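Just dropping this structure here.
Shown here: the complex without one of its protein chains, the others still in place.
Order as written gives the chain letters A and B; numbering starts at 1 within each chain.
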Amino acid sequence: MTEPGIRIENLRKRYGSGDTAVDALKDVNMVVAPGEVVGLIGPSGSGKSTLLKCLGAVIEPTAGRMVLGGQTIYDDGWQIKDLRALRRDRIGFVFQAPHLIPFLDVTDNVALLPMLAGSPNREARARALELLQALDVAHRAQAQPSALSGGEQQRVSIARALANRPPVILADEPTAPLDSERALAVVRILNQMARQYDTAIIVVTHDEKIIPTFKRIYHIRDGRTVEEAGEGRALEPELSA
Amino acid sequence: MISLAGRDILHGWGKFVLTAIGLGLLIGVTLTMAGVYRGMVDDARALLVNSGADLWVVQQETQGPYAEASSLRDDVVRSVLGLPGVARAANVTYLTMQVTQGAHEVRAMVVGFESGQPGEPGHLLAGRHITRSHYEAVVDERTGFKLGQQIRIRRHDYTVVGMTRRMVSSGGDPMVFIPLPDAQQAQFLKDNDAILNERARTAANPALNRPGVPGLLDAVLAAQSSNHNVNAVLVQVQPGYRADEVAAPIRRWKHLEAYTRVQMEEILVAKLIATAARQIAMFLVILAFVSAAIVAFIIYTMTLGKIREIAVLKLIGTRNTTIAGMILQQALGLGLIGFIVGKVVATVWAPVFPKYVLLESGDALSGLLAVMLICALASTLAIRVALKVDPAEAIGG
Partner (left out) sequence: MKRATPLSRRIGLLLMLLVLLAGMAYVALRSGPLAPTRVTVVQAASGSFAPSLFGIGTVEARRSVLIGPTAAGRVVRVLVDVGDRVKAGQLLAEMDPVDLDQRLAAQQAALARAGSTASAVQAQLRDTTARREMTRLATQRTIELGRQNFISTGAVEAKLQEQTSADAALSAAESNLAAARQDLQRLGAERDALQQQRDRLRLLAPADGLVISRDAEAGTTLVAGQPVLRLIDPSSLWIRTRLDQGRSAGLAVGLPAQIVMRANPGRALPGRLVRIEAVSDSITEERVAQVAFDALPPGVSVGELAEVTLQLAQTSPAIVLPNASLQRQGDRLGVWRLVDGSPSFVPVRIGQASLDGQVQVLEGLRSGDAVVVHSERALNAAMRVKVVPALAANTP
């Protein structure tokens, strides 16, 4: 079945072999619709990172099925040859720390991905500026990443993740270092972007401040996921830096 | 696509430039070493060209007059002049000795020459040629003497009347040209104590000091204190004759040795300079290794400092080749700037060296290629590290 968004079925990841084998993921099932932002919550050691790495096509699962943006990328074996291109074009990453490239300015940091995908520089930069405007950091377009505040940097990294219009964004603890006001602002932006660009977003977090905002939450424990309805608390339509 | 290497360099330009300067100094030293070797070869060649000779006639079975001592009677030149194909022939003497001016002492090669004949300095940098038959000198600028100064060679004072450039011996000692009879005396006649000693010894010899033969002792002393030897005869060949043609009869019939310019060059370059050349070659190899090590280390350190960025880049989808290209470009950029710095620095400090340093463009070009190659190779270490980075590390574990 090829529908947009994320679908994960019976994903399993085993490390090691024989007696020392450990199943980091035993049976993971997730569905995320385009435009939806779901939370992935679990204690440390529960397999959150492993799941993210599998979704990010960085490590190979042991068994199961992954469908991203309508494309089956894994079905008991990689279905895609060029995983790196997959990451570049179909998956956006938002990290705990912004991880901006320090020697590129803000615009180039965002424009980098389209350039890598082959866009001419002018087009790539135009698109970057668009995204920066949408995220209300366009006034910092020429600045070096080190000159930005934490919140601004995070917004730029979100813009980067969106630069190639990927169908999927994986966010790994994006609000961990932020205070509640800014954390909520980030979540607000993510929701906004998801609606605007029809992107399916998974947010891995254990930040109590933002968990109430999710409409749907997946709990992961001991390598298994359990779906839950979230509170879905409304967010003030206020964007602040 | 923007140049990641360029952006990275621009961002940390201070460190990069300083490193390039450091590397540049090392390259400058390497180029200078090569220049020293070339300078030595050029010294030898300059010596041969400046003498204006096509043939060098020296003592039989010697490789003189530069590589080995050679001694001829000074009337040999007359019989050489009579041979077919000889346009001009003249006596010359060479002796490396200390020349003083006031308190300033210089080691120089004193050349005794005949005015207007081969052996005379060709073009002058300043002043005039020697006109008097005694006690005038033309010096090379490397002696540090100035026109009009009085310099002392052995027992006599000479007035500096002319100056030359690039007239040096094969060992790099600057030349001082004086009239031939003065040079013969300087080479032969010792200081006063030695002369008196010699006279006393001769007077004490009963075979030479016979009372029944008045005037014998005086004649013997006079013979002892005169010198009729020279070191070589320089020959210019008539147009239309080859140097070998003229050399052959000299070797066969005159019991002398004659070397053409090609042979002299071989003697000087192959034999005289050979040891120095090997030393310099070894030094160059060591320098190449050191440069490679330094570049490798610098690039490696720069790469290690970017491990996190490299992981992120890999994760978000940058090709391995792009990342490797970035590192390679940085290494080559370092090498290029270092080379330019090195070449400029070497040119600036070359004249300060006591010996002649000849920086040839061919050497510079090969140097550039070598530097580029070394940088490329040196970057492979860092590239390997970069390629091994696991993109998963960008996702906090």
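Assume contacts are C-beta pairs under 8 Å (C-beta built on N, C-alpha and C of every residue); 3 or more make two chains touch, one makes a residue touch a chain.
On a predicted model such as this, the values are computed, not experimentally measured, just so you know.
Checked against the hidden chain, the listed residues B:W13, B:F289 or B:F353 yield one contact partner: B:W13. For the chain left out of this panel, the touching residue among A:D89, A:D108, A:E173 or A:D207 is A:D108.
Across B:L25, B:A126 or B:V385, the residue that sits in touch with the chain not pictured is B:A126. Within the complete assembly, B:G212 is the residue of B:P84, B:G212 or B:P354 that touches the hidden chain. Panel shows chain B; residues 10-11, 13, 17, 49-50, 52, 75, 87-88, 115-116, 122-129, 131-135, 141, 146-149, 161-163, 165-166, 181, 211-212, 214, 228, 236, 238-239, 337, 340-341, 343-344, 347, 350, 359, 361 of it touch the chain omitted from the view.
Criterion: only the chains that are shown with their structure count from here on.
Against chain B, the residues of chain A that register as touching in their complex are 49, 52-53, 56, 58-59, 84-89, 93, 95-96, 99, 101-104, 108, 112-113, 115-117, 121, 144, 160, 172-173.
Those residues of chain B that touch chain A in the shared complex are 1-2, 4, 7-8, 10-12, 308-309, 312-320, 322, 390-392, 394-397.
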